[in-house]
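For this view, one protein chain was removed and the others were kept in their places.
Moving on to subunit A:
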């Protein structure tokens, strides 16, 4: 039973990271104001949200299953307060930190209309902290780090996010940026 929980805990962790990666990519695309091939802009926005919610659901299973794992020795406080863990406290703490950030990001995003644009945007920027923290947690805490498939997976996610970031910071990232800049000057 323990073995099964452990396997499920690892599997859901990997799926969650994959989904968060996709959500980050879609969030950046959303910010650019561009459609995705034939997928219109409002669909990009909706898929971005839904993938993030799905990632959150997998993250929840990840936490619950590993709570039952005797090696990880998790206490409830480890789900909320980082760096207090019994085994690998630093790497586990990064995971806890990512969960805290993720909760803040998802809750303020869903309650956008209530908290207002400023709070939403400010908290949403924490995504750029949350994603690398979650990745480091998976590398530092994971049992599968030595495996080729995991290395390939982590590398693929990293390359995708770094590429998206480079695009995010490039000129012409925003759909009408070039027109707006040209006409204004």
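Rule of thumb we're sticking to: contacts are C-beta pairs under 8 Å (C-beta built on N, C-alpha and C of every residue); 3 or more make two chains touch, one makes a residue touch a chain; residues count from 1.
Going forward, contacts and distances are computed from a predicted model.
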item: From "Ferredoxin", "Protein-arginine kinase", "ABC transporter permease" or "Transketolase", the hidden chain's UniProt protein name; value: "Ferredoxin"
item: Omitted-chain contact residue, chosen from A:57, A:117 or A:166; value: A:117
item: Residues belonging to subunit A that touch the chain removed from view; value: 30-31, 33, 40-42, 45-46, 112-113, 116-117, 175-176, 179-180, 183
